[in-house]
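Comments concern the structure below.
With one protein chain held back, the other chains of the complex are shown just where they sit.
Letters A and B mark the chains as written, and numbering starts fresh at 1 in each.
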Amino acid sequence: MEFIFVLDILGVVAFSISGVLAAMRKGLDVFGILIIAFATSVGGGTLRDVLIDTDVSWLTNMTYVYVIIITTIFGIILRNKLNYLRKSLFLFDTLGIGLYTVVGVEKAISAGLPPVICVAFGTMSACFGGVIRDILCNDIPVIFHQEIYATACILGGFSYFALAYFNLPQDLIFIISGLIVIAIRISAVVFKISLPKVY
Amino acid sequence: MEFIFVLDILGVVAFSISGVLAAMRKGLDVFGILIIAFATSVGGGTLRDVLIDTDVSWLTNMTYVYVIIITTIFGIILRNKLNYLRKSLFLFDTLGIGLYTVVGVEKAISAGLPPVICVAFGTMSACFGGVIRDILCNDIPVIFHQEIYATACILGGFSYFALAYFNLPQDLIFIISGLIVIAIRISAVVFKISLPKVY
Partner (left out) sequence: MEFIFVLDILGVVAFSISGVLAAMRKGLDVFGILIIAFATSVGGGTLRDVLIDTDVSWLTNMTYVYVIIITTIFGIILRNKLNYLRKSLFLFDTLGIGLYTVVGVEKAISAGLPPVICVAFGTMSACFGGVIRDILCNDIPVIFHQEIYATACILGGFSYFALAYFNLPQDLIFIISGLIVIAIRISAVVFKISLPKVY
């Protein structure tokens, strides 16, 4: 599925750049920037794989490593122009979380986990790279207190099981639930929808 | 052992509420509050299971997940009344760390680890959910600089091995060492005993 591969790489690019930007904002050196780009990109999937106790994919698939290194270099060079790419990066990020949610759900299903946990793992795959980025940068994770982000993944994850209940073909379930994540996330940003805060 | 099950659930309730309170203090949204409640409740046991390389229990046992979700919802709704429940919550928390310490020690023993490491794992099971909560909330872990908490677990863990040395029956060892944790923790709070700080 070449199409999926392209989405995956766009997601990694968007996640790396978000790491590069966060690290530059903190005045880190190039090593720090690279590590944070790396942790943002692969952190969620790594945590998922360690908890499920399956092989961590970037250990043997070098594509991710190279994409992250190249993105980090370009991100540093083009840092004053990244603002012009903001909309594209938002789009890549959104495509990325759509894909990673569904991939995470499917990985958890094939590990034989119950549906609610599978949804949690889909969300973790998409969102926890950002949580690790913020912890490394000594900030409270931004997804805990901003526009709807993880919630889009949760709803997309549940829709995966709703669609599976109606016996739709596998590919269609994959695409529709990914699109649900993407649609919710875009709506949340366009209409500035946040989860309620509690004081 | 229904008795143990009730203690376990009370512990999860107390840990979740402590997560909910910490997250609300930071102004997080409902997703952030839920994740921090979750991490506080299962974080210690999860770290233990990953390090021992055994199955992480909440992946397949949905009871914890449901208890945490329900507790979080009630915690948010009743947030202005939680202060009245302070004493009950302290009691639940204390029962919880007593139980988790002994459960953690026994899990480590059955993994064939040496006694000192088993005590460390008992303490980790009881205390590291709170460490993860504080890291996610961008605070220095409170158990590193406040009233005796982890120390109660360490002493309870060692008493487990002391009692085993005298060949007491398994159930009695379990109960006595759990009670030792609970007694030390309650005394520490009542008499305001802290570990020495070093400058």
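Here is the rule we use: a residue touches a chain if its C-beta (ideal position, glycine included) is under 8 Å from a C-beta of that chain, and two chains touch if they have at least 3 such contacts.
The structure displayed is predicted, hence computed values, not measured ones.
Chemist: In the whole complex, not just what's shown, which of A:31, A:166 or A:191 touches the removed chain?
Modeler: Here the residue in touch with the unshown chain is A:31.
Chemist: In the complete assembly, which of A:9, A:65, A:116 or A:162 touches the absent chain?
Modeler: A:65
Chemist: Among B:113, B:164 or B:183, which one is in touch with the chain left out?
Modeler: Checking the options B:113, B:164 or B:183, the one contacting the hidden chain is B:113.
Chemist: For subunit A, which residues lie in contact with the unshown chain of the complex?
Modeler: 23-24, 26-33, 35-36, 46, 50, 53, 55-56, 58-60, 62, 65, 76, 79, 135-138
Chemist: For subunit B, which positions touch the chain that isn't shown here?
Modeler: Where subunit B meets the chain not shown: residues 50-53, 113-114, 116-117, 120, 131, 135, 138-141, 143-146, 150-151, 154, 194-199.
Convention: only the chains that are shown with their structure count from here on.
Chemist: Any idea how many Å lie between the Cα centroids of subunit A and subunit B?
Modeler: 31
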